[in-house]
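Of the protein chains in this complex, one is absent; all others appear in place.
The letters A, B, C and D name the chains in turn, as written, and every chain counts its residues from 1.
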Amino acid sequence: MKDELEKRLDRRPNDHPQRTALKDIPVREELLPRTVKTPDGQEIRIDPLQDYYCQAGPTVQTPAYTRIIEDLFNWARAESLWILGFGTGCGAIEMRPLMTPRFDAYRYGIQWRPTPRQANLLVISGYLSVKTLKRAIRAYEQMQNPKYVVGLGSCTINGGMYWDSYNTIKCLDEYMPVDLYITGCMPRPEALLQGFDDLKKLIRAGKAEGANRYAENFDWYKTNQKRVIRDWDMPDYSW
Amino acid sequence: MTEYSNRSQYPQARADGSLDIDLTSGKYLKLWQGPNHPGITGNMSVELTVCGDEVVEGKTHVGYLHRGFEKLMERRTFIQCFPIVCRICVPEPDFNEYCYAAAVEELAGIEVPEKADWIRTLILEMGRINSYLMYLGGQAGAFGLGVIGQWTTYARDLMLDRFEELTGARIYHMFIMPGGVRDDLPEGFDQRMEETLQEIESTLQDVYDTMFRNAVFKKRAVGLGYVDPAWVDEYGITGPVARGAGVAKDVRRDQPYLVYDRLDFEPVIATESDTYARADVRRRDLLMSVDLIRQILARMPRQGEVMATLPNVLHWKIPRGETYVRGECSRGEYGYYLVTDGSGYPRRVNVRGPSYTHAMTLLEKLIVNVNISNVAGLMVSLHTYPPEIER
Amino acid sequence: MSVRDLLSPFTAWKNLFREPVSIKDPFNRPASERYRGFHKNDSEKCIGCGTCEAICQNGAIDMLPADGVATQPGDSGLRPRIDYGRCCWCALCVDVCMTGSLTMSNEYKWVEADPDKFRFMPGVDKKHWDDYEDGYRRPDGHRLNAPERIDMPELAPAQRIDSFVEMVTGYTVEQAQLEADRCVTCGICVATCPTHMAIPDYIRAIRDGDYERGLKLLYDSNPFSQICGKVCTRRCETTCAASHEGDPIAIRWLKRHITEQVPHERYREIIGAPGPATGRKIAIVGAGPAGMTAAFDLARAGHQVTVYESESHAGGMTRYGIPEYRLPSDTIQREIDLIVSMGVEMHYNTRVGTDISMQQLQQDNDAVILAIGLWMGRSTRIPGSDHANVFKAVDLLRRIRDGEAIEAPKSLVVIGGGNVAMDIARSMARLQKQQHGEIAVTLTALEDKAHFLADPVEIKESIEEQIHILDSRGPQECVIGDQGGLVGLRTWKVLSIFDEQHRFAPSYDENDEQLHKGEWVIEAIGQMSDVSLLGEELTEQLEWNRGRLQVDDDGRTSESWLWAAGDCVKGPDVVTAVATGHKVAASIEAVFAQQEAQT
Amino acid sequence: METLYARLKEPFGLTDWVLQKPDLCFVTVAREQLRPLLLHLRDLEGFTHLVLLTAVDWIEEDRFQLTYLLHDRAKARDIGVRLMLPREDASMDSIHELWPTAATYQRELREMFGIDFPGSPRVNEDFILEGWADLPPYRRDFDTLQYAHEAYAERAGRETRDPARHMKEQLYPDGGQDD
Partner (left out) sequence: MTEGRGYQRMKAQSSLKDILAVATEFERTARDFYADLAPKVSKQIRYLVEELAEEEQRHFDLFTQLQSRADIEEMLQEQVDTPASDGRFSDCIHLPELGDKPDDQAVLQYALGREHAAMEQYHSLAESTAPGPIHDLFKFLAAEETQHKAELEKIYYEVVHSGGV
């Protein structure tokens, strides 16, 4: 899998003369261990990296049940696509018509959720700036398994019109496992519905294995992520 | 102005003007609102320092949508810039197209056919309606009135249908080209537009009844985010935020462009200068746009060209010069500062969206003392779109 | 707060009684008529010029060879492949498409698990939206480049009709810039130009105002650039991408413009001096464009070149076949002087075969080039065509260019519809105007107007100059009066010239007979080479191919020492002559190099 | 506008006056005159609104142009004040006390052009970019395409041909006079 991904993507050396030495990136203030006084006057010691995050990496989730049960589960998963309401790029603007009466995605079991913990579908609605990529990875990692990623718009596929921008990533599948792409700039609500419908079919067929791909190739994805996120100041896995 | 604060808890200012906030004291909590947060206007975030449920300091963080347009345009020819500018502001892309086209036309000395000016005006007003409808949904949603957003998004979608049949696209229209507009109005457009306008008016009446005459909304919006008229110049405030403060600032009237000098309208103002007043200014402005569209369709010439003859755009060079072109978009003054150097590429483009000042300095000023639950409502009331800040 | 504020929101309940606004089937909702959806390309119409690729700011378009599409003059054989991982559907590619082949459908749904599948070649890779009717196409009149050519300023008919002064005055810098601006730099024309001039590059030089670079580019491939700038048959313009939906770029006039912008004394320096002497000797028979081009190349390579010319001046047909009003003598002279300045030895008034034999040339030189052109006019050989007042156009044109005083008849008839016919008709009209004040020239051609061999511009200008042009007339007889004087030409109406297989098979309507009055009849139907100078022996030794000298691709004859170039091999056309001149020179160089390698 | 220029030309040493359109002009001012000029324009001439502050990189001339665009609403007119800065270690006086919004513009200029505005609030904090370690991206000598090529993976499988070259290869591979 890793080899295949490597092959598909035109690799370029990370270091080039123009780039100056990295700034010395300190760990975020919030992540430093500290002693905090609670409102009731108690002093407690907090080490965020220990206390807030899981130390283990992601694991592959294997079907634990018989075929029939698994199919039933997949049917249920397919009919409950809960999208994380994280508008990462311009495509987010077509999500609103989609979720409102005219296109009414709710009738297809699709709804918006405000937090990653409640969502199983991350829609990357267009280009990702490096700054947003960092948040998108955290959001993705915080989502429960099984989870899916849909790339929306040509800019997620091969950079789109930001192909020469210094601040956006070009191929989304380099940084997170993508189950489906919907092309367009931007795709219309109908195209999104079509995409979600196709995703449902994939899930029902048990082929939407992005999360497992992520777990299997975690190191590869991390390397790619860290290659572009130059100020990596967070735990490697944000679960 | 409602008094929310209990100043005894407040941090003191240091000598350099920043606040003396000691997170380890336990008095303060750092709370990030956004970028992934339902109460945020687009992909941005506000770093809040709260004391209890009251904000003592708020810092706007942008850059999540930065694509470097101003840089990208420097390596695109003048015509190649035309499709990318609309991406700078998603909910109201047409202003980018217009301002860019007008700046290029001015520096290149291109005369735009009159009919194209009318169609451009029509499109800009249609875009304004879209943007306001989206705003109303957002503003209501920020205070828990979810249904308004359902209605306005539906109404907006009807307008998107009109956009689609006129321009060939729903969101990024890429219709206002340097030199004019791409095409004429389609057959039977007026009729369908009138139907859409009536639907929008009816929706707005519903919105008025359920939002503006709603005790909940009034309770939360009145008095929130007071903007002193004196700040208008100091903070570079434009558009409905300024008009809500009683300052009748409207580029359409002050420095008429396109065909605004041939249309009848007066800038909408309110004096209370709070979230409610601004919402109401926008609602009335929206109705005015409905009226303007009717005026445009009644008065525009139906014959003639819609596009000037361009030189071969593949090697179109524009002599050295600089200019600034502004227009009144739904959030305020939108402007393009274009510098050319005689080559086939812009030397420098600076896009100045109204959110640049509203979401940064003004929001950071207004957010202090606000209850956390009202932060979203306050942000929406400034009607800011982050991509036009960072571009 | 009032009670009203509490009650008013309840009006929302009225929506209970409303029809739902949801779209019942959002999966099959067609987009609007103008929607900019997925691309379509009419592969037949597309010429692979790559202008779509050039304008795409997303770098979404690649030009690649397509299955079933052949590379041929006017069609690169490439077709656009679009990457939907890049496209933004701005449709600039549709707007700029030079042939109008690229359009858009109103299809918009495309979902894939594999991101590599979003690349496709519209019109070649079949898609279900290929036959969609709706979708964006360039609106009428919406152009991103000016479709109309900048008119070349020229003397009005009244000003030019009584003189041989050059009628075309040349572009101003502003006009040339505007015209050069129209070029989309696709380079499709280069393959059509016989000598493959770097057309887009020198047009770019005009846009940049860098005329010296432009001149260098011209002379890199064409030492007759000044002449071609005025009289080239400009086949390049027939394949110009701009010609599909507008006027082709005035490539010839732009070339002329470059040559006019550079001071003549700078030419030699820009073009560069010849290389060191090699001691090799080459004889060239004929100082026309082919011979002189070969002379230019070979002299620049350092060889000793001698040119034998039977006339008193060099230039061949450009001097003796083209009237002064189209190509002034000083232009030709400048061109020739430039070539001669590379160290070419000229022998004028020397007729090979009479003054010096081919055998002699063979003995004295390492190689001999035959560039003898097509100097003998063909006759229709209709009855009466041997009358003293029946002339051949080439002969007359030569006499006029030689400065001979010709007494023009009061009326005359020209047979032929090619450029030579136009040249002689217009030359004679000028003489008539000068001598009699009246013009009475009738021009008859077999072809109908749509199939005239002459340049349309020539026809237009001839009509402006009061030449009476009759198309579809088949000459039958030069009618001789009782006193033995010529009365005119009798013709039949041509019903058709070509049969279904496009073969020449004229059919006449014998009932539609006309007599065109004329004291002279001038035949301008074709020319041939005078190969008698070769002598019987050499003629027998050489291989021939259907009446022409048999040469290989490089212009080499069956005799290892003899090459042939120009109209006598392939023509008649100045720029083709130049191209064959280059070829022959290159071939000789290659043979020399081979010989060097062997010794 | 002409009278305004005539009045201010001498006292503030203005040069390169351009009347771009009836309600917009540009002038160039020397660094030490900038602050007095802005104050004069704001307080006495009615140019109370700072529309924008941005920079242009004239790398060939080795300098940055700062443009302060001011708006006078009462008279509906604008003036663009240009100021030229040497490119090397570019630094300029902050005007955030004249207009609080200037601080944001100055932060952006600091980040995108590397022009320093000492004393401007939060001027050294990341604004739009995060963890940026290269040249400030709006500088002309920063090549965004090259950066994108080197920093980000692109999908393989793209290639293209030049029509003229392809035709030469196909139709007259050896016959070209012009290579």
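To be clear about the criterion, a residue touches a chain if its C-beta (ideal position, glycine included) is under 8 Å from a C-beta of that chain, and two chains touch if they have at least 3 such contacts.
Remember, predicted model here, so these are calculated numbers, not experimental data.
Student: So which shown chains sit in contact with the chain we cannot see?
Tutor: C
Student: In the full complex, which of C:His347, C:Lys517 or C:Arg548 touches the chain missing from this view?
Tutor: C:Arg548
Student: Which of C:Ile82, C:Ala176, C:Cys189 or C:Leu374 touches the chain that is not shown?
Tutor: C:Leu374
Student: Pick out which of C:Ile271, C:Ala524 or C:Ala565 touches the chain that's been left out of the picture.
Tutor: Missing-chain contact among the listed residues: C:Ala524.
Student: Consider the whole complex, including the chain that is not shown, and state which of C:Ile463, C:Ala505 or C:Ala593 touches that chain.
Tutor: Residue touching the chain left out of view: C:Ala505.
Student: Considering the complete complex, identify which of C:Pro26, C:Gly229 or C:Gly416 is in touch with the unshown chain.
Tutor: C:Gly416
Student: Can you list, in ascending order, the chain C residues touching the missing chain?
Tutor: 233, 317, 321, 374, 378-381, 393-394, 416-421, 446, 453, 499, 501, 503-506, 524-528, 531, 539-540, 542, 544-549, 571-574
Everything that follows uses one rule, which is that only the chains that are shown with their structure count from here on.
Student: So which one's got more C-beta contacts, B-C or A-D?
Tutor: B-C
Student: If you average the Cα atoms of chain A and of chain C to get two centres, how far apart are those centres in Å?
Tutor: Whole-Å distance between the two chain centres: 59.
Student: With centres defined as the mean C-alpha position, give me the chain B-chain D separation in Å.
Tutor: Averaging C-alpha atoms per chain gives centres 23 Å apart.
Student: Residues of chain C that touch two or more other chains: which are they?
Tutor: 21, 31, 57, 83, 85, 88-89, 115-116
Student: Can you list every residue of chain B that touches 2 or more other chains, as numbers and ranges?
Tutor: In chain B, residues 63, 66, 68, 71-72, 75, 83-84, 154, 172 touch at least two other chains, as defined above.
Student: In their complex, what parts of chain D are in touch with chain A?
Tutor: The contact residues of chain D facing chain A are 129-135, 137, 142-156.
Student: Can you tell me which positions in chain D touch chain C when the two form their complex?
Tutor: Interface residues on the chain D side: 155, 157-168, 170-172, 175-178.
Student: Going by the contact rule set out above, which residues of chain A touch chain C in the complex?
Tutor: Checking each residue of chain A against chain C gives 8, 101-104, 107, 151, 154-155, 157-161, 163-164, 171, 173, 178-185, 187-191, 193-195, 197-198, 202, 207.
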